[in-house]
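Every protein chain except one is present and positioned as in the full complex.
We call the chains A, B and C, going by the order they appear; numbering starts again at 1 in every chain.
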Amino acid sequence: MAFYFDHKHQKLDNPAASVDNPGAIIAVWVAIFVGVIATIGVSLSHIGDSALIVHMLISAVQVGLVGYYWMHLNKADSLTWLTAGSALFIMLILFAMPLSDYLTRFLGGL
Amino acid sequence: MILQTRFFPEQASELAWHVDNIIWAISAVTGATGLAVYAVIGLFCIMYRRKNPGELGYAPTPRILGSHKLELAWTIIPLIIFLAFFGWGAQIYNVALHPPADAPEIYVVGKQWMWKVQYPGGQRVIIGQNSLDYAKEIGGEGYFEGIMVLPVNRPVKIVLTSEDVIHNFGIPAFRQKIDAVPGRYVSTWYHPTKTGTYDIFCDQYCGTNHSLMVGKVMVVEQKEYEEWLEGKWKTGPGKNSVDGSLAHQGRQLFQKLNCIQCHDTQKSKAPILEEIYNTRRPIKGGGTVIADENYLRESIRRPRAKVRDGWEPIMPHFGPDKVSEEDLIKVIAYIKSLKKGETPVRTEDWVAPVGGTTEPPAAPKTPTGEGGPK
Amino acid sequence: MSANEGALKHHFEDIEQQRGAERLGMWMFLATEVLFFGGVFLAYTVYRIWYPKEWAAASGQLNVLVAGINTVLLLTSSLTITFAIRAAQLGNRKALMNLLAITGILGAGFMCFKAYEYNQDYEEGLVPFCKNFGKELVHDPDDHSKALSTFNDQWEKKGIAPQRIRLFMTFYFIMTGIHGLHIIIGIGAIFYLWYRAYMGWITADRYVGVEVTSLYWHLVDAIWLFLMPLLYLAGPHHGLHF
Partner (left out) sequence: MSTATKHEAHASNEHPAHSAHVSYLKDGWSIWSWLFTVDHKRIGIMYLVMLTIFFGVGGALAGLVRTNLLSPTGLIMDNDTYNKTFTAHGVVMLFLFLIPSIPGVMGNFFVPIMIGAKDMAFPKLNIASWYVWMVGASFAVFALLTGGIDTGWTLYPPYSSRSSHSNVVPGVFGVFITGFSGIMTGLNIIVTMHRMRAPGMTWGRLPLFCWAMYATSLIQLLATPVLAIALTLLMVETGSNALGMPIGIFDPALDGDPLLFQHLFWFYSHPAVYIMILPAMGMVSELLTCFSRKNIFGYTAVAWSSVGIAIVGFLVWAHHMFVAGISYYAALLFSLLSMFVAVPSAIKIFNWTATLYRGAISFQAPMIFALGFLVLFTVGGLTGIPLATLGSDLHLHDTYFVVAHFHFVMVGGMVLGYLGALHYWWPKMFGVMYSDFWSRIGAIMICVGYVTTFTPQFWLGYHGMPRRYPNYPAEFQYLNVLSTAGYSIQAAAFLLIHTYLIASFFTGKKAGPNPWGATGLEWVAESPPITHNFEATPKVVCGPYEYSLNMTQTGEKADVR
C-alpha cells in the first residue's frame, strides 16, 4: 500500500461515519437568517454610512458560518485551510494596496 | 548618422544631474556585480570543463549541498544595497514632485496628438508634428513642430491635464516625465540649467500619431525669454504675443460665462471666490476640502459633487462643450489670482462682453451630461 | 471516464486520494472565484469611497423586498444541499434526489425573482445601457407621497450626477449578472447530479460529486451575502423601496 506524506491515509472508506448532525445544519441556517434580518435592520437604524462596517461584519460572520459548517472546513485538512487562507490573503492585498493609493492620492507628499 | 549620436544625452536641468547620478550609481554597482558573476561563471566553465567535449554521464564530483552562511550573505547584502537605492530614489522623487512655491505656473493640455501650452501671461504654444491637422487652431499656418520656451536657471511649475486619453509629457534632457491624466491636474516642475533646444516626447501610447506628438523645448537666457514673452521674436505660428494674461482672460470668461451672476459680492447666491485658493473649506454634509486646482476644477465640471457648506446646489455644470480645457485653465488661473475686493461689481445695467450670452446657462438636458469627445 | 464505471479512476492509487484531489480542486477553483469577484468588489469600493451620495441614492432605488426574498431562497437552498450531502453519505437515494430537486428549484426561484427585478429596473428606467435611463415616471424613493417624476428630475433636485448613478447601476448589473450566471451554472450542475442520482450512479462511496457541487453552491450563496448589503443597502436608508 502506497504511503503518502501530505494527507492522512484512511484505511477504511466509510463516508457514513462523517455525516453532519441535522440540528447543527439547521442552527447555522437560523443564525444566518437572523443575520439577514439584522442587516436590513441596520440600514434603517439611521446610523448613516457606518452601516457599511456593520454590514460587512455581519456578512463576514455569516460567510464564516457557511464555510466552517456547511462547507466542512471543520473537517478539512490543513491544505484546504491553506487554500482558503491564501485566497483571502491575496484578496487582502488586492484591497489594501490599491486603497493605499486611493486614500492618499490627493494628500500631496511629505 | 553616427556623428549625430551623442554618447551621453544632454543634462539640461537640475533634476537631470540627480537622476543621472542615481542611474550611473545603480549601473556601476549592478554592472560590477554582474561582471563578477560572469567572471566566476566563465572561470568555472573553463576550470571544470570536461576534458572530452562530447562526454556525458558519470563524473566524480564532490557532493556539495550548499552553505547557509554564504546564502545568508548573498541574501542580506543585495537587500541592503537595494534598500539604499530605494532611499536615494525616493529622495529624488520627493524633489521632483515638489516645486518651489514661487515658481510660475505653465499649463499644458494634452490632446490627440498635440500639446497646448499656456503661459501665465497668456502666451500660447502648440506642440506636435502633426499640427497641420489643427491648422485652424494654430492660426492657419502649416507644418511645424512647435517650440516651447523656458528661461534658464529659473524653476517653472508645469500643471498638466489631458482632453481625451492619457498622454505623458516627457523631456529626456530634463530627465522628467509625468502622465497627463484626463479629468484632473497633475504637476511637475523643471529647473533648466543649460540653454539649448531639447526634445519633448509623448511617452504614453495615445493612438495613431502618438509618435508625432513631439516637439521641442528651447531654454533661453532670462532676457531673451522676456523678449519672447513680449512677442519680439517668435518660435512658430503659435500665439505668443500678449493679449492679456491667463488670469485676465479668465476674468473675461468669468463674466462671459455668467459666473458673476451668482458669485458676486452684493446679492450673492454662491460663495465669494476671493482668496479661496489652497484654503480649507467646509462642505455640505460634513467634512472639509482644500480648494486646490483639482477641487476648483471639479466645482466647475461637477458643481454639485462637493457643495460649500451654507449654500444651495444651484450651479449648473460646465462640461467640455461649454468650457474647454484651455478656458477652464484660464478661469482657474483667475480664481487663483482673485484678491480681497477684486470681484467685478455686477450692476443692473451691466453689459455682457461681446459674444457672451445674457441668459443664464440652460440646465443640462441629457442625463449623461458631458460625454467628452466620442 | 463517466460515472457509471468504477468509482476509482485509473490514474489514482486509491479512493481517498481521488476524493481528496477532487475536493482540493474545487477549493482551488473557489479561490479563483473569490478573486474574480474580488476585483469587481474593489472597483465598487473605490467608487463608493469617491461617490457616497450617489451610491446611497442609487441603492435606494433598488427593490429590497425582492433581494430579501432571494436571500432567503438562496440560504434555504444551501441548507437543502447540505442535507443532500448527508443523504448521499448515508446512501439514501430517495432523500438525495428530493433534496437536490428542492435545491435546484429554489435556485430557479431565485433567478425568477431576479428576472422580475431586472424587468422592474427596466420599467423604472434604471438600466444604464437603455435609452430610457432616468426618463421614466416613478415615485421618489425617499418620499412616496410626492407626485410621479422622472429620476433625472429627482437627481437634478438632489444635486446628484446621473453618470455616477449609471456607474452604480453598471456595477449592480455586472455583479448580479455574473452572480446570476454562476447560479445558472450551479442549477445545471445540480440537475446533472439529480440525473446521476436518478440513474443510481451516486452511492455512499461516490458521494464526492455532491460535496464538490455543494462547495460551489455555498460559495455562490456566500457571495450573495456580501452583494445584498453592498448593492441594496448602501448608505443610509430612510425607508425601503419595493
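FYI, a residue touches a chain if its C-beta (ideal position, glycine included) is under 8 Å from a C-beta of that chain, and two chains touch if they have at least 3 such contacts.
None of these values were measured; they are calculated from a predicted model.
S.K.: If the full complex is used, which shown chains touch the chain that is missing here?
M.R.: Displayed chains contacted by the hidden chain, ordered by label: A, B, C.
S.K.: Per the definition of touch given earlier, which of C:Q120, C:T150 or C:T170 contacts the omitted chain?
M.R.: In the full complex, the listed residue that touches the missing chain is C:T170.
S.K.: Considering the complete complex, identify which of A:N21, A:S50 or A:S86 is in touch with the unshown chain.
M.R.: A:S86
S.K.: Under the stated touch rule, tell me which residues of subunit B contact the chain that is not displayed.
M.R.: 1-2, 4-6, 9, 15-16, 18-19, 22-23, 26-27, 30-31, 33-34, 37-38, 40-41, 44-45, 48-50, 53-68, 70-71, 74-75, 78-79, 82-83, 85-86, 88-93, 96-97, 112, 129, 164-166, 168, 170, 172-173, 175-179, 181-184, 186, 199, 201-212, 214, 302, 320, 368, 370-372, 374
S.K.: Touching the hidden chain in the full complex, which residues of subunit A are there? Just list them.
M.R.: Touch set of subunit A with respect to the missing chain: 1-7, 79, 86-87, 90, 93-94, 97-98, 100-110.
S.K.: Take the complete complex as the reference. Which residues in subunit C touch the chain that isn't displayed?
M.R.: For subunit C, the residues touching the absent chain are 1, 5-6, 8, 10-14, 17, 20-21, 24-25, 28-29, 31-33, 35-40, 42-43, 46-47, 50-51, 128-131, 133, 161, 163-164, 166-167, 170, 174, 178.
Throughout what follows, only the chains that are shown with their structure count from here on.
S.K.: Distance from the CA centroid of subunit A to that of subunit B, rounded to the nearest Å?
M.R.: Spacing between the chain centres: roughly 44 Å.
S.K.: Rounded to the nearest whole Å, what is the centre-to-centre distance of subunit A and subunit C, using the mean of the C-alpha atoms as each centre?
M.R.: Those two chain centres are 16 Å apart.
S.K.: Quick one: which residues in subunit C touch 2 or more of the other chains?
M.R.: Touching at least two other chains: none.
S.K.: Which part of subunit B faces subunit C closely enough to touch in the complex?
M.R.: 285, 302, 304-305, 307, 313, 317, 363-364, 367-369
S.K.: For subunit A, which residues are in contact with subunit C within the complex?
M.R.: Against subunit C, the touching part of subunit A is residues 2, 4, 7, 9-10, 13, 15-16, 18-20, 22, 25-26, 29, 32-33, 35-36, 39-40, 42-44, 46-49, 51-52, 55-56, 58-59, 62-63, 66-67, 70-72, 76-77, 79-80, 83-84, 86-88, 90-91, 94-95, 98-99, 102-103.
S.K.: In their shared complex, at which residues does subunit C touch subunit B?
M.R.: 51, 53, 133-135, 152, 156, 159-163, 166
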